[in-house]
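Note that one protein chain of the assembly has been removed; the remaining protein chains are unaltered in position.
Labels A and B are assigned to the chains in the order they are written; within every chain, residues are numbered from 1.
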Amino acid sequence: MTKESTTPLVKNDDGSLIILFPKSVYSLDAVKKASYKFTDSCSFLINEQNTAYEVLCKPTADIPSKALDELVNSFCNEVLDQDLRERIASETHAVRSLILAQAFSKTSLLEG
Amino acid sequence: MALASTKFKDLDFFNQSLESGYKLLPFNFIKLDDSRYVITNIAGEYLVITKEDLYAVANKQLCPGSPVYNTLKSKHFIYDDDSSVALELLALKYRTKMAPLANFTGLHLFVTTLRCDHSCPYCQVSRQSEDKAAFDMTPEIADKAIDFTFQSPSNEIKIEFQGGESLLNFEMVKYVVEEATKRNQTENRDLQFVIATNLSPLTDGMLDFCLKYDILISTSLDGPEELHNGNRPRPGKDSYEKVMTGMQKVRELLGPDKLGALMTTTKDSLTQAKPIIDEYVEQGFSSIFLRPLSPYGFAIKTKSFDAYQTEEWLKFYKEGLDYIIELNKQGLYFIEDYTALILNKMLTPFGTTYVDLQSPSGMAISAIVFNYDGDIYASDESRMLAEMGEKRFRLGNLLQDTYEGVMLSDALLGPLEATITESMPMCNDCGFQNYCGSDPVYHYATQGDIIGNKAFSGFCKKNMTIMRHLIKLLEDDPEARDVLLSWVRV
Partner (left out) sequence: MLQLHTTKIECLTTSSEEAFIARLSENDQYPLPLRGKEIFLAPETHSGKLPDGFRAYFILRKNLDSVEANQDFPNVFIIPNDQHYLRDGDVIRFDPKRIKLHTLYRKNSQHNSLLVTERCNNYCLMCSQPPKDIDDSYIVQDLLVAIPLMRRETEEIGITGGEPTILGDDLIRILRALKNYLPSTSVHILSNGRNFANIDLARKVAGVKNHDLMIGIPLYADISNIHDYVVQADGAFDETIKGIMNLKRHGVKVEIRVVIHKQTYERLPQLAEFLARNLLFVDHVALMGLEMMGFTKANIDELWVDPIDYQPELVRAIDVLARYNMNVSIYNHQLCLLDKRLWPFNTKSISDWKNEYMPECEPCTLKEQCGGFFSSALFKYSDHIQPFSESEMPTKNAPQPTL
């Protein structure tokens, strides 16, 4: 990819897709993790542009276009979900450490 | 407001502390269907909520004191300034879940011989041989294995005899039982013996011995006669008949409670869920373990083959589970064991020690295997893999290695460390993480990598599908829910 694409979703003739995720909204991690989950049906190439992450997604088998649309839909939703997961994880990171520290501290219910 | 006097304050007064907003507690989520999500907290409590609610929770848009708010607060997904005891309760619950880990290695498998009178095609380990010297466990190895066993810190020690056909070396079974019992007079552990056997070599003398030492019998029953015999060829083609006669004797002499059966699922089984279950019902069992197809021994181990096999098996499982739930509704208390295990993880504060649903992997923690030749394996599957030439999961040998050496070996600690679900890609933020586990041997066998890419993993697909299915049953089908809840044991 030499020039930056601007349309959020481009379908190429060879069946591959280009999807753009604005950096202001999505984190790279969310995009990567969502991609990972779809590695059973697509291969992925992720590029960083100035304002967006560009995901080149190539289905590993021929898929009818309707199924492809569904795939893209659930992929995009998955990126959103991943983003939410990250937010939850970062917000709860400290309290999680606190809970685990307490879980493994000495005072247990079993000790007298 | 109808409180008697100004001495009492109304509810609003006690709701003031909600006004400063709420905070999130750690949780994971996973899609249940198009409109709903399953969310699970750090202690494995789940809740099904709509997508809108999920995003509202995270975006701090919940209305304080509303029913959703209270449910999420009660189940420890959020907390507010009014109460922080949730943190302590979660810590306690988390600890309770992990407790089985601390109690480790209860189950010790003794492979008394590799010889077997059957030649089951899926079995990787057995030998049709008369050469006792080559494939039988020796007293020297048995002594070391007993030593090793009693070094486990677990108070409950179960010794299970495996083969080959374990009873073809009954002398060794006898030796181990007597020696371990003697040893236990000073150890005072809760010691239990199990013999896994196809029952064909069973004699009355052996049964007398089992009676004396209160030994449990675990046999193999794959389903109706034709299927069973097809799966388990032996000279005379009478494996089923032998099992029937054997089981009858065990029930008469030791009692029905001392008898258990395991089925091996083969390709032929997949179309016969009902007949298999009927066979178990007819034989008076009150549960069945619909086991997955084992990936070992199948020549082709590609990712797509794994996926295909898993699809087929899931159909088999769902059909079987539906049928079992029907049986329960008709008044028969009959459990599917794998389902019951998962339900227990979902619905009770306790963890399990079932090897495949452990994080980190249950290798050597749930069970440890002493092969006839003294080799030590982390699980029965590792032993099978080793017979196929992959010795990666061999932890050591009784003749050369010490307990500490084995339990701290790289062969064990490596996979253990790598297979904490909290750290594996995809598992780390999966909503089912608390209920799931890791199966390094499976992933190694199918993907050549102990962690594996879960997007391709039959193990992951199997568990995800089952868990979604069970949660939907619990949420949407009140009658099935009643049945499933009756399987939960606290």
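Convention: a contact is a pair of C-beta atoms (placed from the backbone, for glycine too) under 8 Å apart; a residue touches a chain by one contact, two chains touch by 3 or more.
For clarity, every value in this text was computed on a predicted model and none was experimentally measured.
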Practice problem: May I ask which residue of B:I49, B:L92 or B:I141 touches the chain that does not appear here? | Solution: B:L92
Quiz item: Which residue from B:E45, B:D136, B:D222 or B:E279 sits in contact with the chain not drawn here?
Solution: B:E45
Exercise. Provide the residue numbers of chain B that touch the chain removed from this figure.
Key: 2-5, 7-11, 13-15, 17-18, 43, 45, 65, 70-71, 73-75, 82-85, 88-89, 92-93, 348-349, 482, 485-486, 488, 490
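Simple rule for what comes next: only the chains that are shown with their structure count from here on.
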Quiz item: Where the CA atoms of chain A average out and where those of chain B average out, how many Å apart are those spots?
Solution: 31
Self-check item: Touching residues (chain side chain B, partner chain A) in the complex
Solution: 23-29, 31, 42, 54-55, 58, 87-88, 90-92, 94-96, 98, 303, 307, 425-426, 429, 453, 455-456
Exercise. In the complex, go through chain A and note every residue touching chain B.
Key: 33, 36-40, 81-82, 84-85, 87-89, 91-92, 95-96, 98-100, 102-104, 108-109
